[in-house]
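In this view, the complex is presented without one of its protein chains, the others remaining in place.
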């Protein structure tokens, strides 16, 4: 069913009784051309683009929980392409372009809101680093502006200019950055994929990967039985090491928990996405009025979707330090997501040494914004067996070759990227 | 775990006193193969469940500890000084 | 206006009247009232508007699960939005205003949304606002965003203080009803350290609201006696006004105490709120149970409340919820409510009981409609009547309040925050607390006990068991006789269909049964999908009232048991917690501790401007009269250092004392260059790599004796380097005899640089520091004239003849003064980190601008330092990877503008002449830039592809971000004294 204002009025007149499911609940077929493990943003968008752009529709997406139960449903919804390195900028910019046309493309309003992402600098060194980044973006045709303190004071008068421990000196603004409604992304891609014949199978957990004598992947064992496939694509985010291990593969990834928070609904006060450079705090306000924010990870390995009070407090300390006016607001809910922190902080979209096995992983806390491009490039890789040119650097063997894409410059310690 | 860690030297302390480094791996012999070095520096078993991890008691005794824990339930099974970890009977 | 205050009922202090305002109107209440009870006493039932449809709303509860009666309390910087009037303690002068309405609470334009409600059902926005695409940004989104939220946040700095505290106990008891009081007393008498918390401003929980006789006295008097005994026990801490909001790993509970939320003029010596982290050996969940609303058309009219709320208003606050109150019940609670109201003299029009029969006692003269149901309601801003139905016949019953009793749900929230899910019980028709192990157990009503007597017993028994487990000699408690308690048993009904009006499950978010149906039809069948699609349970009350009904109704629609549907995930916070409390003192200037140098005061009196460097405040430059800006000062300082001498505070550099017979070998493995043969009395520059072959930090290490070294690190990496050394020594090579301790704070360290440095220092130091006796890179203990022991290093970060003198921190200021005095005739000046930066750029020395975690020694021209012949050093094996040795890597170069009056800035990128700016053409970037007073123009350090082969090449410094493009010449990265002649002088 096509969604529009017309369909809403028409359905309303018939008591909203005739709406149909956004996606089917099929039983798995014995065999698919492509099986995608993981019904998160990346798995669903991969299925969508495979069907829509590359003509492959005999696909199953297997999700162990409900679709969107992973990180796509628990992130702080920030989208941007303000990266520094050659391996990342073109990829994230491609993603941002796809976001810009997404609603029309999949006929679902995911509320892409290009309200601007502001990254604040609190020292000369940091300002120089942002200048370097802004110039790198500009070189690639990506929008970037460097604002000084005065301009910031006009744009965001509520920030802490006068009593800051770390003064606000400048800000790197990407106006085209912003937020997207997280759940709608999963649902929109799911609906779009389902309409094109993709089987979305929820509550179907992959427990093992079956390989033939040559070592080629032939299918997966699940709680719903064996399902065969020609190609197997892993898009399991924080669980990547677990699923890759089923094929005997060890990854440059450690799993960590990141918390996120939402405040009570309040009237609009924060118009942009703001990132605090003296800490790690980032914040935006949802269309319902909740301030959505987060900061550092909890630093220890965790597969539990919940975090620690010390990190909660630390987040609020940074928040109130940056925006003193938050103090009398109230935090409503905290949750966590488990993330695939990679060894250089950048993702992997690649074939693996194992035939028929494709990998999409290592998104750390930045993979939501990548959802469209990740799906598109992964679909490209699966369909054509070669990397899309914007994802050509995101290779699994880059560490062995010494071509790390280390945006933070922190080296091989995943929890500090 | 993640709220309180019992340091074998200092007693029970809040997470804030520690910094965390990742899997408690042994550093390979300097002469082993490229592949082994790559594995040590970049590849991680990253199991879901029982896990040994380096924690540094930065605000306490400044000893590196190995925290043996479950990364799903967050139960802690034991905390040992890293210098003696895995060296029993050495 | 009629008064709904009842004769002498309740425990408010009638001797202490209070005045307050709501929406500008004055009201009177009493001490002990909540804002809601105060308003109800004045017949002000309308207290808020719902989020989506702006429906008029009154309170549904008398507690913390309130979804409707949210207001903004206080004014200006002290105003707080979304306060639940049902728990806000009344104080004199309180001002409250209603929210989410325009222009007023009684007349709210936003209510037109209600007319459009058929089109605004669950998820409508996902399906529309897409055409034309351009309108989304311009029209739709701004409109949606403007409708967002409930109250307004003033966004001003908070004038009040907040603080945090730890607490430790054997037993934490959460909730001070009959269960919690008995538990606390049982363990307290046994000598255990007990903390009893309750979110209420008075301890006693439901005892304050119930009518019965416990041990011959009223529940409230019984509670008072218990509290008196508890207060007298030194090992028991009572914490009213404290909400436990979260249960974290290792039995740490987060709680927030509202220290001064209830006072008109807060004391500056006390915090507004205090955050508690309670580390408990054991805990008892005695949080009671929540009465469920019933779901029928128009169940959200102001005046429709839970029966226990109506009872609480009457029994505790002495307020009648209405003049004519009807009761809709599925269990004993409705009858008890009717009885209490009748006893207080309130008119009860009817009890509508969903059940065919029951054993509950009916108060005299009250009509009971059995097998009945309320199908809909009349009235707009206040309930006027209800339509009851029995066997197909409908009847309108006039009433201005309706007490609904829909059964009970144990409050198990906290126990489910660490992953365990509550368990559906068919018998209790409720979700019960999960088993989370022996350390944290539920008791009383939270554990499904339904009578006061049972709660008393359960609390006592469980606390005794826990206390004994911890080794305390606990004795069984005498459980007082309870008379006149009622039976709260019930028979669930999830939904009464039949009305045109919406039947709400989530009041604040306006989620109605029809939305739940739509979600099921559209495939959002998993309860988490249902929640996310309809937003049921996502409002400020987090579905405390409505979630169980939602689950029951969805189960009904699907023809399964609620057990098959399950609950959504329970998360902190139990009730919303202020940012302020969670942030505590760590905010604004106190966001992080400040580190001050021992030369801070010296710099200050010399007029320094300070800059933050990590946690430190460092002197940046020293302006003098007549200088127009910082550049003037910095230029002067630089020139003076090159011509005469300057004194710079370098105390912030990390200093690590390294001891042991294994220290030499250890350092040799830590640094990529050779350290084994460093002689005693000498310093050496070293590069430390990470294991991946990239530079980690640099600095000098000096050998003070065979087995004693002192290492200096950069200011920024001091802590990391220390941890790194400890890591290496404790985990890699514990067999090496080496020990460290930081002495950063012990020393005031000053760099004295410039051609006249030696002359000046020799006036202060007794030892011979001639070039022969104290050559370049000498490092030795010295004695100052007068006898003070110090350390002197002949190292330079400026390219000039320079010394670093370290003296015990307490003498720092005095020694710096002495040096300034000694150098007066030589023209000494103080210089700051800005001049230091210029001096090092002129000399081509690197900092973390260049070592950004992606550079190898060779990138910086230090390739020869890599002592690959060493058997081992950190970073050795990964250094030879292709990507780290490729010929086109970026290498450190210098840059000079082709036209000397042109300037460029750090952060610019590099392009070949004539190349268009694009990623493919990117040749590198500028890492450090300064105006060089020595050369008279801007100079820069840059990382350039194959840079060392390109000296002499003309290159474009491209700064599109700041609209600048300048031609520059690539040159070696050393601008001043390339042959190091000055260093050797």
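All chains are identified by letter, namely A, B and C, in their written order; residue positions are counted from 1 within each chain.
Keep in mind that, in the parts below, a contact is a pair of C-beta atoms (placed from the backbone, for glycine too) under 8 Å apart; a residue touches a chain by one contact, two chains touch by 3 or more.
In this text, contacts and distances are computed from a predicted model.
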Practice problem: Choose one: "Acyl-CoA dehydrogenase", "Glycerone kinase", "Molybdopterin synthase catalytic subunit" or "Sarcosine oxidase subunit gamma". The correct choice is the protein name in UniProt for the chain not shown. | Solution: "Sarcosine oxidase subunit gamma"
Quiz prompt | Neighbouring shown chains of the undisplayed chain, as defined at the top | solution = B, C
Quiz prompt | Touch with the omitted chain, as defined above, among C:747, C:797, C:831 or C:975 | solution = C:747
Quiz prompt | Absent-chain contact - pick from C:168, C:624 or C:954 | solution = C:168
Exercise. Tell me which residue among C:598, C:699, C:861 or C:907 touches the hidden chain in the full complex.
Key: C:598
Quiz prompt | Chain not shown: contacting residue from C:737, C:767 or C:826 | solution = C:737
Self-check item: Touching residues on chain C - with respect to the absent chain
Solution: 161, 163-168, 193, 269-270, 277, 279, 585-586, 590, 592-598, 601, 616, 657, 659-661, 707-708, 737, 739-741, 743-747, 763-764, 784-786, 788, 808-815, 818
Quiz item: List the chain B residues touching the unshown chain?
Solution: 9-14, 16-17, 58-63, 81
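Here is the rule we go by: only the chains that are shown with their structure count from here on.
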Exercise. Could you put a whole-Å number on the gap between the CA centroids of chain A and chain C?
Key: 23
Quiz prompt | For chain A paired with chain B, centre-to-centre distance based on mean C-alpha positions, whole Å | solution = 29
Quiz prompt | Overlap residues in chain C, where contacts from two or more other chains coincide | solution = 248-249, 252, 277, 418-419, 691-692, 878
Quiz item: Hey, what residues on chain B touch two or more of the other chains?
Solution: 1-3, 14, 19, 21, 38, 41, 73-74
Self-check item: Of chain C, residues touching chain B in the complex
Solution: 166, 248-252, 277, 279, 418-419, 691-692, 719, 722-723, 726-727, 730-732, 734, 871-872, 876-878
Quiz item: Tell me, which parts of chain A touch chain B in their complex?
Solution: 239, 241-242, 250-255, 298-304, 307-310, 343, 399-400, 412-415
Quiz prompt | chain B - residues contacting chain C, complex | solution = 1-4, 12, 14, 19, 21, 27, 30-31, 34, 37-38, 40-41, 54, 56, 58, 62-64, 73-74, 76, 81-83, 87
